[in-house]
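Here's a slice of the assembly, chains where they normally sit.
To keep things simple, chains are lettered A and B as they appear, and every chain counts its residues starting from 1.
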Amino acid sequence: MSEKPEKLIDKKGLRLDGRKPDELRPIKIEVGVLSNADGSAYIEHGKNKILAAAFGPREMHPKHLTLPDRMVLRCRYHMAPFSVQERKSPAPSRREIELSKVIREALEPAVFVEYYPRTGVDIFIEVLQADGGTRCASITAAALALADAGIPMRDLVAACAAGKVGDTVVLDLMDTEDKVGSADVPVAIMPNLNAVTLLQMDGILTFEEFERAVDLAIEGCKKIYAVQKEALKARYMAVKQEEEVEE
Amino acid sequence: MSSLITRVRLKQIENLIEKGKRLDGRGLGDYREIKIEQGIIEKAEGSARVLLGKTEVLVGVKIETGEPFPDTPNEGVLTVNAELVPLASPSFEAGPPDENSIELARVVDRGIRESKAIDAEKLVIEPGKKVFVVFVDIYVLNHDGNLIDAAALAAVAALRNTKMPNYEIENGEVKIKQGYTQLPMRAYPITVTLGKINGKLIVDPWLEEEEAIDSRISLAINDEGNICAIQKGGVGYFTPQQILEAARIAKEKATALRKKLDW
């Protein structure tokens, strides 16, 4: 069913979906979309559709996981059965368990965990549709869910992958590029702190290509950061308006 | 479910209902606002999102090939699954399906199955050997009460929106061809849930009312206005009269809803 496209980059240097090598897919973010979560965000990044929610700081269950000097962050990255081509069993796969861990470790550097000792924050991520780069889009959304929940943070975390397609280092691989391409480098950063909080790599890159990919990914993250801030602003304007109406 | 509302609030709900009113201004027989969006998950063969007030349910349908059950060799397979994903409510936990999500899935399944909504015989590729399997995955995204009606509606809306891959058989192997066919449907059941508070019946209880009711009854009504599935829930009871009254209201509500949806 999945036939390999002949050319990932055409003669004009454009990609399968018409993007230039350093161009992001369209991104749409909305903050505060779920009424039961303490914080939430919805992201459409290309054809990825992802919901993230944060609950907490709150009492933890089971209690013995509590830490006396800090908040405990937990994270579950989960894909809906209908989010991918072949139906995925709802039971967590090994891939989902690994991604839950690296996403948590990408977000935790941004959180002032020492502010709320003996509490826990749960981050739940649901991938409703997947199209390559779900871990990065999940981090982008989850950081906003944490902010929306009022968790004290050093900075937002923005995430984006770069990679290699044919001989070209490109930004923000979509599904086909990810599968057929020769390398994928997902990166998450705290933009104001010049800090990389997620870095993984698949494929083969020379040192120079790797350097270029990291640079490109960081540039992408910074653009996404701008979208994140807009979404937060929109959320606060809405909340403010609601409050004014209520007064 | 743990008691999430205070006794004061509960009393308030009961007092209002005594007067035929509800906290959110609805009449006892009114549904919350309903919004349906179809086809929002492009990668799924069918999908629909239902907003019932703030309750939000997404259903995705996937179609795969598989074996029929031995006792129904001439029918495709329907599998309904529900996930109460933890971002939908602080009362939901990650993990394998619990009794609430299993009941939800099975009640929605029965409404579809018993009304013969899908023409299962048209899903057969090779009798007894190969059929289409229809996976209906219910994803509760926000829980604000009455998940059954929202999920049942989203499931049927998603099935209405579902396309089956075309195929041909070549040397005994199924080859998927270009293009799609509409999933063959025969009926569009609508499920109506009523709650009982202080002996009064209310339609479409929302979250706080669900805490206040002692029992609920859900009825799936088919296109002809007949009953095709029922589930009583909760730790209370109904009198026989209340049950018949509930069936009457459900039929009426389903007809109204069907007209509005043009199903």
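Basically, a contact is a pair of C-beta atoms (placed from the backbone, for glycine too) under 8 Å apart; a residue touches a chain by one contact, two chains touch by 3 or more.
What you are looking at is a predicted structure, and each value in this text was computed from that prediction instead of being measured.
Written as a formula over the displayed labels, the complete complex corresponds to A x3, B x3.
Just so we're on the same page, only the chains that are shown with their structure count from here on.
Chain A and chain B have CA centres that are 31 Å apart. Residue ranges of chain A in contact with chain B, taken from their complex: 1, 34-37, 40, 47, 49, 51-53, 55, 76, 78, 80-87, 90-91, 122, 124-126, 128-131. Across the complex, chain B meets chain A through its residues 40-44, 47, 54, 56, 58, 60-62, 64, 81, 83, 85-90, 94, 96, 135, 137, 139, 141-144, 176.
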